[in-house]
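Heads up, one of the protein chains got dropped from this complex, but the rest are sitting where they should.
Labels run A, B and C following the written order; every chain starts at residue 1.
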Amino acid sequence: MSATALHPSELPEQPSEPKNYLNVAHTIKSWLLTGDHKRIAILYLFSTGFFFFLGGLAAAVIRYELTSPAGVVLESETYNRVFSAHGIIMVFLFLVVVIPATLGNFLIPLMVGARDLAFPRLNLLSWYLYMAGGTIVLAGMIWGGIDTGWTFYTPYSSMYSNTNVSLVIVGIFLGGFSSITTGINFIVTVHKMRAPGMTWFRLPLFVWSMYATSVVIILGTPVIAITLLLVVFERTFKLPIFSPELGGDPVLFQHLFWFYSHPAVYIMILPAFGVQSELIANFARKRIFGYHFVAFSSIAIAGLGFLVWGHHMFISSQSMYQGVVFSLISFLVAVPSAVKVFNWTATLYKGNIRLQSPMLYALSFIGLFTVGGLTGLFLGSMGTDVHLTNTYFIVAHFHYVMVGGTVTAFLGGLHYWWPKMTGRIYNDGWAKINALIVFMGFNLTFFPQFIAGFLGMPRRYHYYYLMPEVQAYHIMSSAGASFLALGLILPVFYLGASLKNGAKASANPWGAHGLEWETTSPPPTFNFVETPVVTDEVYDFDPVSEYEQERATQEMVHPGTPGLLTKDGELKTGDRE
Amino acid sequence: MAAITHTSDHSHDDHHGPLHHQFESIEQQNESYIVGMWTFLVTEVMFFGALFLTYTLYRAMYQHDFFVAHEHLSIPMGAFNTIVLLISSFTMVLAVHFAQLKRARAVIANLWLTIALAGVFLVVKYFEYTSKFADNLYPGPSFTANKAVFEHNGHVPEIDLNHAQIFYGLYFGMTGLHAVHIIVGILVLAALARMWMKGNRLVTEDFVPTELVGLYWHFVDLVWIFLFPLMYLMPKPH
Amino acid sequence: MWSNFPLAPPSASNFAPEYDFIFYTLLALTILFTLIVGIAVTVFTIRYRRGTKVDRSRPIYEDLRLELTWTIIPLILGLIMFFFGARLFIHMKTPPPDAQEIFVIGKQWMWHAQHANGVRENNTLHVPVGRPVKLTMISQDVIHAFYIPAFRVQYHVVPGRYTQMWFTATKAGVYHLFCGMYCGTQHSEMGGKVVAMDPKDWANWIANGGNTVPPMTMEQAGHRLYNRLSCNNCHGAESNLRAPSLYGIYNSKRSFANGGAAIADDTYIRESILRPHNRLTQGYGPTMPAYEGQLSEEDVLNLIAYIRNIGGMANPATPSPTNMQNVPVQSARTNGQNPLSYGAMQFDNPSSDPTPTNRTTNPSVGAIAAEDRGDR
Partner (left out) sequence: MSADTQSHEHHIVPVRTYFATLIALMVLMGLTVGVYFIDLPGLGGFLTGTVVNQTVALIIAIIKALLVIMIFMGVKWSTPLTKLWVAAGFVTFSLMFFILVDYGTRREYEPVPAWDKAGESATPRGFPPGSQSVPSNNINLRPRG
């Protein structure tokens, strides 16, 4: 049980529950027609959770199928549909959406001190677009299926696949507009809705990273939308844009696709960086080290991210000269990510670290993202990429970044803001065990894939009887996947249980810093009773005096223990900057 | 620091007043709308951008075929449409101008003028499209069967019909997408004009909603400014 | 048990040493940085966890020198690695002018290679050791990728445009060949092996039209198949209880168990191989297995060519004529055991039979299933 849960509320218990965004109305209509960013975030939480479950189901089937070199239950046609479903659902309906739409939607107005996002109805429209898109994608997968993988490479997707590519693409197209509307909303909110005193450099880093994400979303998403639409045209009207038989160029598709999809990688990971910065600062009880560097590295990543798409195409027959340029810029874009990792690590130094469950997720994020990011260098270096691309190495790499990064950060963020979102405290013991399960299960699942990839096991292979020597790694991976699945299902139960049995959360159960903790848990419909005025700096913690206070409390309980002494033997407080 | 207190006394579903509950002041709201509109237009730039890029690439690859194919387009019609759109932009900007001066009748007149010009544009486009469809110049299996339509000054030029098909695919794709934007614009303009005629406070009290529609309309004009020379006025390869 | 956990692919081309050098350098850097971060995180977390009595005074919040250090050091290391990686890649993209050229066609779902003198092979590639080989590749349908892990080379095979790649094999052996780019239903079966041969063997091989010995006549091929399928176990020189002798059967009159009779022409022999129970020879039971679906038409033609002359062979009783002795019996196809194993795979003598095997509906481990879908 966490220490904070021991003193559940700083405020005296209200005789009747105050009005908050959850209990203000209970009808289904009040949810489906809401303009409240917090309710929309909850709607998104359920819908992305649903799609994550479906994508995870597909992953389970894949892992089961790969335990034997010659497959277990599926035919190749089905297997290809399953892995495509996994990729498409996870990328377009989960990873791109999850943190911006749930945590971002919920927190950005709270963090900048606004009553709502700038355009609440647009926000609701975005959820409906997402649901419509998701439904169409699922419909396409049920009627006809799709077997192109999430990359839709032409001419396979445009001329050869006999599956229902067009319908799925229409769904993704709608989902893209959902992202765009969310992005516009965030940008305007961050620019124009900040509370008095909330300067740019008092913004929490989560807001910075969401801003960078939104910029990438609005600049990148239209390109993929129109590109996929061209694929549909090619399928429907045989318009030869990408098919070489009639003069088109299949590599053009890859250029346009990765022009969006590489920045999309940053759409997936930048929000995770934001969550991570919040968790590290608030649980180390210390201002994030190099706040400005971390903030600007988000912007740098967003900008440079548009210049490296060609590193997905080193061996695709693009010009070698262009490849060299892309490789160089790829190494440059690695630096801001490294800066972030070092800054998080340095933040821990001389902190007053509370090892509660969100912090465990944050710490495992650092480890997993470091591995994921560094293995990216193998793929950004042109020579080594030749052998590793299209193999399980790349699968392991992006799962380390996407699952080890984004999903871990999402789980950490969900645990951290859960009391704010629901007003309830969950069982921290279970959550800590779960963080451990996720970390172990994840590594067991994906680390063996690095080795399988280096051995030359190509990705998207249903049968691998041509190289049975990698079977041991596949079996390890499948075993790890079952652990990981457990770690992803458990939170549903203990978080769900907290809704019924959990202690009521105070406004600031973690003792954290930030505007979202200044209002009640859960917040009222318009977030703040009065528009807050920001007068202090961001992450304004003082680990020394905090330690001192805790020490004093302890001394009252256990008198006689020595007080706070520094190395020099003197007492130092408030000694910062 | 003096706290600017603002008790949230707006009722939740009060969408009729000009100021929405999430904003502090009408200035903040207006600025938000304008930033939002520009952000949306940036999205639109990238949306058309991918098509312009595709066009540029194939144009560079198949210069000759594109040139021959483009000769089948009618320059007078394209030029006329350009003039129509430029004038509609002018009437739109006048509408915004009079909205700033709160001269409702002038605003309404200019909005309807803009709609009428957009209608003229679409009618001309309709005739252009039907003539191309009559010649089977839409992408599809029937396209490559009719080399004769490219007859020019009495002889059929040498042309790779597959490449001409790419040209017409892009022509219909880009002008079609543009026409969709025109149609959406007409609907928005009509709604705006109606609100002005009814004296809806949402638009009459402040010119910003009119300006937002204006920004959108100018963007549509902007796309056509590039489409016209690229599609209709291709220089002869020499 | 550690043989079940191989850690690195074999290194068998001129690129492999340089590649491995860069790879392991990057690996060392990865481990180094992971350790730095990991140890720092662990130490700080333990040391500064809540309630420990340590010096927390003078915390630092910004330090430009520190920030620049960990910006510039990774940047420099990155640029060095970029240089080596780009140099290797450019090397891989610049074939030497004297390279032996081989054409490769990818199609759903097989590789087709054609050597300069017209020798063709499917899902295999024979290359000489120690001599640069340049592959000029094109796809007939979708994008594929020609991937040889042991050589550390891979390149997309694109429709409508030639791509090229080159390498020099440095070690004789049999290595994996894969399609790296997802290309449709049987993507995972679009692979085979690369055989790196001693240059002399290779010259021999290519001169003999893709065989280690001069090519066989149809009759010889049929004889080999006859032995391999163990037809001679029953159909011997003399008719026996199990089966009639096939010696001199061609064009003879046969009477059947169901009362009919016919001349044993090509059609009848074909039917008797594929569906033997249709017209059983009088006096024999339905013991022979049906070969329908097991043999290609070419196999059947070869068998017929052999059976036509089966009486006239020099030594019919011992069906192992001298000119066949150094032809190793290719058994991979019939018993389902593929000799491919990890790394040092045993040298697999190429089959004289250029036709790929038929894909069985449920491929078992080791059965190379490839299908010529030329009718696409």
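Operating definition for what follows: a contact is a pair of C-beta atoms (placed from the backbone, for glycine too) under 8 Å apart; a residue touches a chain by one contact, two chains touch by 3 or more.
This one's a predicted model, so the numbers in the text were calculated from it and none came from an experiment.
Although one chain is not drawn, the whole complex shows that of A:219, A:457 or A:544 it is A:219 that touches it.
Of the candidate positions A:30, A:135, A:162 or A:322, contact with the hidden chain is made by A:322.
Annotation: of B:28, B:74 or B:136, B:28 touches the absent chain (contact as defined above). Among C:34, C:114 or C:208, the one in contact with the hidden chain is C:114. Checked against the full complex, the one of A:198, A:300, A:421 or A:472 touching the unshown chain is A:198.
The omitted chain makes contact with just one of the residues C:160, C:209 or C:248: C:160.
What chain A contributes to its contact with the hidden chain is residues 191-194, 196-200, 215, 219, 223, 244-245, 249, 251-252, 255-256, 259, 306-307, 310, 317-322, 325.
Within chain B, the residues in touch with the undisplayed chain are 4, 24-25, 27-28, 30-31, 34-35, 38-39, 41-42, 45-46, 49-50, 53, 56-57, 60-61, 63-64, 75, 79, 82-83, 86-87, 89-90, 92-94, 97, 100-101, 207, 211, 214-215, 218-219, 221-222, 225-226, 228-229, 233-238.
By definition in this document, only the chains that are shown with their structure count from here on.
Ranking all chains by how far their C-alpha centres lie from the centre of chain B, first place goes to C. Mean C-alpha position of chain A lies 36 Å from that of chain B. Those residues of chain B that touch chain A in the complex are listed here as 1-8, 12, 20-24, 28, 31-32, 35-36, 39-40, 42-44, 46-51, 53-54, 57-58, 61-62, 138-141, 160, 162-163, 165-166, 169-170, 173. Of all the residues in chain C, the ones that touch chain A in their complex are 4-9, 18-19, 22-23, 26, 29-30, 33-34, 37-38, 40-41, 44-45, 48-51, 53, 55-63, 66-67, 70-71, 74-75, 78-79, 81-82, 84-93, 108, 141-143, 145, 147, 149-150, 152-156, 158-161, 163, 176, 178-189, 191-192, 338, 340-343, 362-368.
By the touch criterion given at the top, residues 35, 109, 114-120, 180, 183-185, 187-188, 191-193, 196-197, 218-223, 225-227, 230, 233, 237-241, 246-249, 252, 256, 259, 525-526, 528-531, 533, 535 of chain A touch chain B in their complex.
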